[in-house]
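As you look at this complex, bear in mind that one protein chain is not there, while each of the others sits in place.
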Amino acid sequence: MFNPSLQLIKKEIRQKNFENILSTVTFFLFLPALVIIFMLFLKGYPALSWNFLTQDPIHGMTAGGIFPTIVGTFWLVIISVLVSCPLGVTAAIYLSEYATDNKMNRLIRLAILNLAGVPSIVHALFGLGAFVLFLKMGTSILAASFTLAVMNLPVIITSTLESLQAVPMSYREASWNVGASKLQTIRHIVLPNSIPGILTGVVFAVGRSAGETAAILFTGVAFYLPFLPQTVFDQCMSLSMHLFTISTQVVGVPDSYPFATALVLIMLILSVNSIAVGLRYYFRTRRKW
Amino acid sequence: MNRLILVILFLLLAACSKQSNILIIQNKGSDTLVNLAQAWAEEYKNINPNVALAVSGGGSGTGIAALINGTVDIANSSRAIKAEEREQAKKNTGKDVNEFIVGMDALAVFIHPSNPLSGLTLEETACIYGEGGHCTHWNQVRNTIVPGCKDNRIIRVSRQSNSGTYQYFREAILGKKRDLKLGSMDLSGSRESIDLVEKTPCAIGYSGMGYLNPRVKALCIQKSGDAPCIAPTVETAIDKSYPISRELYMYTSGDPSNEVKAYLDWTQSDRAHEITIKAGYVPAKKR
Partner (left out) sequence: MEMKVTQAPSVPMEWRRRKAKKHLSEKVIESMIKIGGFSSIIFIIAILFFILKEAFPFLIGAFDFKEFFSSTEWNPASVVKIKYGTLAILVGTIMVTALSMLIAVPLGIACAFFISEFCSPKLRETYKILIEFLAAIPSVVWGFIAIMMINPMIIELFNVPIGLNILNASLILALMSLPLIVSVGEDALRAVPESYREAAEAMGATKWEVATRVLLPAAKNGLMAAALLGVGRALGETMAVLMATGHAIQIPESVFEPGRTLTATIAAELGESPKGGEHYQALFAIGLMLFIISFIVNFSADYLIRGRRK
């Protein structure tokens, strides 16, 4: 039999220690997130009720519910996705199926990376300068959604691109061989097969827009509105902004209110993200290649 | 897939073209006034359901700027409009600016309850907050020792520099020719200021009187060393004996339209005054 030498045993021990340290570190990195969600739940739960979700804020926002903020968040998210989704998907199609010029390709990828890295407050400045002032949309749902759409473009492009490129070349070749044009191939073969990836990207973008505050701060949200937005040219309230105002500005709000608002926001985003994760998992197990 | 897109587009168009028959009055400006304006807006919805007020904050400067650009119906301000702003508005919109005093507000200076101090003179306040003021530690102010405050340092809590509250506070304690010292914590709202002072023994802060709660201690203010020390209350704000009190304004561009006029008149009704007091402000004296 082979007997390990002292040095080997030491090595073994070091190896084990190393692994243990890494696994503890990793575990503790995720602990705060879990603790935070738990605390939010603990402190926000007492204020959470059906009425909290379906009533208007009253008495100078110190009582009542958060209904208009939820409605506003939905407006913002839906319109921003309606704008960014077609744009992002075409951009990805171009990159994956059409772009031949490598320099241009590289420039576009660099632009996407930078667009993803631009600070959200700079996006807000852009939205203010371009949509609110230059295109004269005023502070409105439209301007805020457009700002969010530009912000989310990279998320949708990257996830779409990934799933377009995952469609095997043989699928395209088969389609071309029966005489389909390039566009027909994209429309009937490539896109249907990459819907899961596109959907995942869109759902992640939805989650991101729902939580964004800085970008909509100057472009479309109001402190308080006594009515629900009627058109896209109205302002709206938003969950994220509401959390900021009631936790920094409005005096006399019961302590549990901001916690409950934060909880609603987080639950909304986490459930949206769960849908994305679920979708990805579902389609991965059903993938045909 | 195509049909889905069509349906969505149709819905979007429908949403865009839907006409509302509610008249919307845009009401924007002062963060000090925003809570009151909002409470009024809420109540006014019951009185005249055909008129809705869209209230947003952003500060007095924003409100007046919007008035100058002609994008609001009513601008809220916690400071009087400047002469040059009046001129600019006249030039831009061709109409004179109308002023309405809708209420009064007193700025309370407050500290942590464990701080033994009970009052300050304006001069001492200036020594703490003013540029060039040498009061950096509590023992330099009436030899105060604050329990729970390590090294006795004063932590100044202030507001962002273009808020109406900041500018009025500066004017009230320093006059028009001196700045506040930099390095204070410039928080974004009254709630944050009060929450912070409540948790921080070393801190001192200021905010509208209406925002005070029992967990912070409001100081009485002396105009000078031998004057009586006056606490911020509704009465002392009305008779102006409290040194840091001010008018709150609403401005319209030109003569207000009937609906706006009706609303502004209503803000001086008894019911509105009740709301004013409940929100922590002081009703304007009957004109």
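Odds and ends about this structure:
In this document, chain identifiers A and B correspond to the written order of the chains, with residue numbering beginning at 1 in each.
We take it that a residue touches a chain if its C-beta (ideal position, glycine included) is under 8 Å from a C-beta of that chain, and two chains touch if they have at least 3 such contacts.
Because the structure is a prediction, the values reported are computed rather than measured.
Of A:Phe41, A:Phe74 or A:Phe126, it is A:Phe126 that touches the chain left out of the display.
Although one chain is not drawn, the whole complex shows that of B:Tyr129, B:Tyr166 or B:Tyr263 it is B:Tyr166 that touches it.
Per the touch definition above, the residue from B:Pro201, B:Pro232, B:Pro256 or B:Pro283 contacting the chain not shown is B:Pro201. Residues of subunit B in contact with the chain left out of this view: 57-62, 64-65, 68-69, 131, 149-151, 153, 155, 160-163, 166-167, 170, 176-179, 182-188, 192, 195-196, 199-203.
Against the chain not displayed here, subunit A makes contact via residues 11-12, 14-15, 18-19, 21-23, 25-26, 29-30, 32-33, 36, 39-40, 86-87, 89-91, 93-100, 102, 105, 107-126, 128-130, 133-134, 150, 153-155, 157-158, 161-162, 165, 169, 172-173, 176, 181-183, 204, 207-208, 210-214, 217-218, 240-241, 243-244, 247-248, 258-259, 262, 265-266, 269-270, 273, 276-277.
Rule of thumb we're sticking to: only the chains that are shown with their structure count from here on.
Centroid to centroid, with C-alpha atoms defining each point, subunit A and subunit B lie 35 Å apart. Contact residues on subunit A toward subunit B in their complex (touch as defined above): 58-61, 79, 82, 138, 222-227, 230-235, 245-253.
Of all residues in subunit B, those touching subunit A in their complex are 8, 12, 15-18, 20, 22, 24, 31, 34-36, 38-39, 41-42, 45, 52-58, 71, 187-192, 194, 207, 210-211, 213, 279-280.
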